[in-house]
Each structure stands twice: as structure tokens, then as C-alpha cells.
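Structure incoming, see below.
Apart from one protein chain that is not included, each protein chain of the complex appears where it belongs.
What follows is chain A.
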Amino acid sequence: MDMQFLDQERIVVASSTGTVTIFRHHQNNQTLSANQRWEKAHYHVDQDTSCGGAACTGVICNNPEIVTVGEDGRINLFRADQKDAVRSIDNADSSTLHAVTFLRTNEILTVNSIGQLKIWDLRQQRNEPSQIFSLTGDRVPLHCVDRHPNQQHIVATGGQDGMLSIWDIRQGTMPVSLLNAHEAEMWEVHFHPSKPDHLFTCSEDGSLWHWDTSTDVSEKPSFLHQGGRSSTYFSHNAINQSVVSAWLSNDPTKDRMEITNLIPNQTLSVNSLDVLGPCLVYGTDAEAIYVNRQLFA
């Protein structure tokens, strides 16, 4: 149900049977082979049957550490090449954990199906989150989470009602901005790793949106360019502005945000996407995978 590259050759895959597998990609003959497997990484303790598997919904890697979360509310910490889990937090959450991402080297963020964003400090031994954030109003389940690649306090989450929320971890327990986006569940959200002013979201309604908050200096009103001094002042201001990310501004209408739907005729859900450099890959429920190699052309 989720997968991520561990390093250049290995991919960690989370399955709906509760198994976490590491596959090795062989470049020379383009094949995959299973390298290591943790069976029953996620399981329910059923009174009738013994240990039915529970779906593993999210995986995140920071070589060699692998963190997985699942429908059983469990957080597992694995180390590649170690047979047993390094640490396992049972019943970390009473509801389903939908996604996980690293906040800092030892801290992870999880989102669950009662609309909570939790920070866990893996150095500490207690099985409690160090911080809990939640949405105001209805506790809409959150399905995906991603952290800004450069500014570690900015986090984006997507919910079941298709809403995109931007959070500032440093302050408050509520999101900074809520953006009405898709008409159905938002399955994945990703910041572009090298151009973090660009964000991508995909949804059950079959659309994939490209959110572009990069502001172009030359497009500002021309009267500010008059005179040498004022223009240098202005450009200094613009640089300052990009440091305080456009994502955190409270008024999305002030800073221009361009949103484009990248799918011309949408039919079935877009379940997953990934983006790197100029390439975008996404998969749909029509059992098709699309590759766009000229994202910023």
C-alpha cells in the first residue's frame, strides 16, 4: 500500500497483508528480488482467530532505519538487515494510522483517521506522542502527510474531504491554512524535493493538482522598479519573502498561487504519485501508470 526507496538499489514495500518487504533492484537485468521480509509486521489480535494480518498503510525510510504504520495503530521501527523490529509501539493510536513521515532524524509525524497529527520522539522510551495537533471542526480523517524539504516546520496534510491543510509545527495546534481542493479523498501529497514552492496532490476524484506558489519578481507591478534605490530595496524584500515561505502566508489570494489539473480527461481515482526533477509519475485505478517527463516545460 506504500513504498519508498531505501537507497539506490533497495525499495521497501508495505503490503495490505501486514508484511513489509525489502526488494533489491538489479540494474543489469532489470529484475526485482525480495531481499528481506518482515511477516506480520502489522496484525490485529482477534479473539476468535490468532493474529490476522492488518494492512500496513505507510512506510518511510531514512537509511538504514525504516518506520512503518498500519491499520492496527502500531508503529514499527526496523533496521535493514536486522531480523527483528528494533522497536514496536503497540496501540500507538486507537484508530488507523494512515501515513508517516520523518520530521527530524529522530522524530516522526503520523496522521490518523480521527484527524490528528502526532509527533513522536523515537529517542524517548515512553509510548506517547510528544505533541498532538488536530483539525478544528469535524474530525475528518487525514490520509497523507509530507514535510517541506528545506523548512522543517512546514507540513502539509490531505484529508478525506479533499482538503489540503498546511501546518506550522512550531506554533499552535491547529493548521495555518485550509485549502478547499479536491472533491473526494486526497490520497497523496508531495512537496517537490528540489523546488519546494511546488506541491502535488492526487485524489479519489481522479484529478492530480499542481500547486505553484513560486512568485516571479518580474511580474510585480512596474512602478516599483523606478529609481535605482527603490528597486534594490524591492529585490531585497523579495528575497526575504521567499525565505518566509509562501505556504505560510495567511492570505492565499495575496500571493499568487497557480493551481493546475494535470489530467485532461479524468475517470478513475489517482491513487499515488511521485515527483523528482522534471519527472512526475502517477498511478490510477484503471491499472495504468503515467509518466510525465516534462513537468516544468
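Everything below uses one rule, namely that contacts are C-beta pairs under 8 Å (C-beta built on N, C-alpha and C of every residue); 3 or more make two chains touch, one makes a residue touch a chain; residues count from 1.
Methods note: contacts and distances are computed from a predicted model.
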Problem set entry | Among "AP complex subunit sigma", "Nuclear pore complex protein Nup85", "Protein YIPF" or "Complex I assembly factor ACAD9, mitochondrial isoform X2", the UniProt name of the subunit that does not appear here | "Nuclear pore complex protein Nup85"
Exercise. With respect to the chain omitted from the figure, which of A:Arg24, A:His44 or A:His153 is a touching residue?
Worked result: A:His44
Problem set entry | Option touching the unshown chain, where A:Asp72, A:Asp146 or A:Asp168 are the choices | A:Asp72
Exercise. In the full complex, which of A:Asn62, A:Ser134, A:Ser177 or A:Ser214 touches the chain missing from this view?
Worked result: A:Ser134
Exercise. Which residues does chain A use to touch the chain missing from this display?
Worked result: 1, 16, 44-48, 54-55, 57, 71-73, 91, 93-96, 112-116, 118, 129, 132, 134, 136-139, 141, 160, 184-185, 204, 265, 267-269, 285-288
